[in-house]
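Report on one structure; see the data block that follows.
The complex appears here without one of its protein chains, the remainder shown in place.
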Amino acid sequence: MATVKVNQLHLDDLPWIVEYDEAKCIQCGKCVATCSFKAIKPAIEQRKVSGSITEKNKIEKRIVIKQNISFSEYCRGCGMCTRVCPNGALKITKNNDSRLSVRYRAEKGESIKKGGRSNLNTEGRTLDKIKVGRISQMTDPSLDAVRHTFELKTPLGRVLSADKLNFEIKNDEIISNTKLPPNRWIYPIIIGDMSIGAVSWRMWEAMAIATAYLNEVMGIPVRMCTGEGGIPSKLLKSKYVKYMILQIASGHFGWNRIIDAMPDMVEDPAGILIKIGQGAKPGDGGMLMANKVAKYIQEIRGVPKADLLSPPNHQGLYSIEESVQKMFLSMNAAFNFKVPVAIKVAASATSVSVYNNLLRDPYNIVGGFFLDGLAAGTGAAYEISLNHTGHPITSKLRDCYLAAVHQGRQGEIPIFAGGGLGQTGSFAADAFKLICLGANGVFTGRLLLEIAGCIGNDLDKCNACNTGLCPAGIASQDICLTKRLDIDKVAQNLVNFFIATDFELRKLMAATGCSSLPIGRSDALITVDKNVADRLDIQYVC
Amino acid sequence: MKTITIEGLIKNNRISTQDLLQEIQEKINEGYTNFEINACGQHDIGGSSWAKDPNESLTFKITNPGQRVGAMARKGTKIYVNGSTPADVGWLNSGAEIIVNGDCGDTAAHCAASGHIYVSGRVGTRSGALMKYDPKFPVPEFWVLKNTGSYSFEFMSGGIAVVCGFDCSDIESVLGKRACVGMVGGTIYFRGNVKDIASCVEIKELSQEDIDFLTAGMDKFLSAIDKRGLKDTLLNFNEWKKITPLPPDKKINKISVSDFHKNDWIEGGIFGDFIDDDYKVYPLATTGEGRLQEPIWDSSKCINCKLCINNCPQNAIKEDYSIDENKCIGCAFCATVCPKNAWEMKNNKKEIS
Partner (left out) sequence: MCRIGAIKSKRYIHPSMALKLMRSQQEGHDDSGFAFVMQDLGGIFETYKDLPCLSMAATVQGTRLAEDILHDIGFSRVLQWSPEVNHQKGLKISPMPNYIFEVLQYPKSHKYATKEEKEELLIDTCLKIRKTLEENNSGYIYSFWPDILTLKEIGSPKDIGTYFNLWNDKEGPYAKIITAQCRQNTNYDIVRYAAHPFVLEGYTVLANGENTFYEKNKLYQQGLYKGYVGFESDSQCFLYTLHYVNKILKWPLKYFMHVINPLSYDSINQRKDKDILLRIKASLEHLETNGPNAVLAVTPDGKLLCVCDPKKLRPVAIGRNEDTVIMTSEVAGINDILPHRDIRKDIYPKEREMVVINNDLTVERWQQ
């Protein structure tokens, strides 16, 4: 008989409890076969069959489904087992008194790693406290989302103030003989920065297909940012690279391949994004655990099979001046100053200083400012970063925009905001509100994962992207799991989502009488929260 | 027939629309049916009124009206405007004959539901929008000698419009830009160029029935605007076409994403040089190569108790303890029930190569 000691890990310690109803179970085994975390297992239980104490014990052995109690193989609450169970014999409930995080540290002497998103959804969202309250009625007519034409494009790239364009007038026409920084006119929603490696090849390719389809078939000029994990050469050398924003982060993964592919590139990429930080784990660099470093990732990234922990800073960049010179100048030069180069930073108390500094850029080589808030997602991070560092996007975006207004330079470096957009199911509204607060556009990553079938949430459900055991085949490099993902279905769902969102953006633009993007139209927003109103300089209503 | 002239401007005093309309109504009540109105931009003249004697009709001869001439006008009303008019001529026309010997401002014939509107010049933006047809009443007709402004015939759901395109050879579209958005019913006949028409409608050649309609209607129209001489110019049917809403089955379907993937995407996929992916999709709890774990049998430990065979939910274990891979889902029941640990569950963890 097994002995039990009090300090052993116990079911009570685990974050999720699998409730098992034996009466409903037909013992088909599908739940166990499905669970990628090995969180449940068949087990033999002994039962006393006879009822009377006078009779000799008659014991029966039965197969039941039991939860694993382990520091590595435990239930993440993904609920795949409940999906395959034909009879609803399983139910997952959250254990609000879980001690796993304490026990794990005590047992292993190391910090906990997670994937997905923050698991302490405690703040409440500012965006949900804001309504689009300036409706066009009588004073000016609201527009018809179907009838009117709407301009949903925004520049990516350095925009010069009109007096610096050096235009000349000839025969009553403006002409320009000056070289001007590159601008691209793109859809105000960017598919954001998910690396090959962090997501499966099928997920990544589905996003690329959806992007190409939206551009080529639907005429919606969505751009996709590659993430820092490199880019397949076949994509680099195809015409579709023009829809891609190539990312470089501290790891510089895959850039040797990009440089190698340059002579064979038939199109310029849409842009370059220098990632300095990300909203989900500001102050941390990229992280990809060894179990996800598949062979092809080793090749694309130029690494062995090992835990890949990128430094939080670009080695060699220890001041903002150097950043501008080294990164912006070099990345501009790499594509002969024809491709906009933008920067992505995590929202932080210091973001305004960074933005101010970039605005002064005398060489006009800073082509965009991507600001990532704390509700963003990530493939892997230390729980301490994920849950306890970061800055909400809304006020920081507003601060940066108003800093530009203060200098009369709004729009000169387009701002793109992200970080947990669509969290409460209202992506178009989130995008619209952030645009009204001063963003040229927004970017989103984690929402796209949810569209593809990710079941994680902000209340600690799943969020095990770091393990490579993604039950949806999204954040895994395992064949059996990745092949759960239907690439065409995911691409179609992404496309559909953009079509629906595009319509919803038009609906909001129509109601507020805007036929162009309402960048900085904070007069369209109201809030019943006085603090929010004061902080964001929008109208307080009650 | 009692006739009266009403002035909209007396000395330097403009009569307000309210006073003018009330004066007209008083005169109607007194039995007047024939009005000459020298307006000064007063609105709504000729609308929603009817003669005291139901057998008589009302006639309004108007100069310089304001907006909405003949708005909500009824059957039995005849309105003649000498000169151009501002917006909303014949708005919600419910049966009147309205003749404008000049141009009309924006939204002429908006929501017209019956009657005739004849215009000897051009009409403005959004004209003919939301025209409709109620089968209990005669079909509304809207005849324009020249052209319309942009966004014409939006959301049109019934009735007939005829845009003659006279003197419009230098105009790139006699219906303006983005005409017919949201149009679901009715017919527009036009002569001349059109451009930038909504995708929910189609342009068709005339049928004999259409030609008969236009031939008969044109006579009446040209008489009304006193331009009979244009008949030969306008009745060259090679120059005419018509617009009707596209039937639902003709709406254009875009290719599916999977067809785009198959036909237009980078051949072999972007990871094709690393990965040989068959794009097969595994269901949850699958058999064969998609299993997360597979049982491995150690014959040296087996005591042939058959517990595994009997407890396998998928009947995947054969008599010789070999596994039918098409049945096994990797549930580990065999390993669990085996008293001798003869089954070991092996991770089927595979990386793509």
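Things worth noting here:
The letters A and B name the chains in turn, as written, and every chain counts its residues from 1.
Quick note on the criterion: a contact is a pair of C-beta atoms (placed from the backbone, for glycine too) under 8 Å apart; a residue touches a chain by one contact, two chains touch by 3 or more.
Values in this document were obtained by computation on a predicted structure and should not be read as measured data.
Which of A:E45, A:D140 or A:D260 touches the hidden chain is settled by the complete complex: it is A:D140. Considering the full assembly, A:C514 is the residue among A:M331, A:C514 or A:A533 that touches the omitted chain. Among B:Q67, B:Q314 or B:T336, the one in contact with the hidden chain is B:Q67. When the whole complex is considered, the residue among A:Q8, A:T149 or A:N496 that touches the unshown chain is A:T149.
Of the listed residues B:S84, B:S114, B:N311 or B:T336, the one in contact with the hidden chain in the full complex is B:S84. If you put the missing chain back, the residues of subunit B touching it would be 9, 12, 14, 16-17, 39-43, 63-67, 83-87, 102-103, 105-106, 121-122, 124-126, 149-151, 176-177. In the full complex, the hidden chain is touched by subunit A at residues 136, 139-141, 143, 148-149, 151, 153, 155, 159-163, 165, 167, 169, 172-176, 180, 183, 185, 405, 407-408, 410-411, 512-516, 518-523.
The rule is short, and it goes like this: only the chains that are shown with their structure count from here on.
Taking each chain's centre as the average of its CA atoms, subunit A and subunit B sit 38 Å apart.
The touching residues of subunit B, counted against subunit A in their complex, run 151, 154-155, 178, 181-182, 254-258, 260-261, 264-266, 268-275, 277, 279-286, 289-293, 311, 313-314, 329-333, 336-337, 348-353. Subunit A makes touch with subunit B in their complex at residues 26-36, 41-44, 63, 80, 83-84, 144, 146-147, 149, 201-202, 205, 208-210, 212-213, 216-218, 232-235, 238, 240, 294-296, 299-300, 477-489, 491-492, 495.
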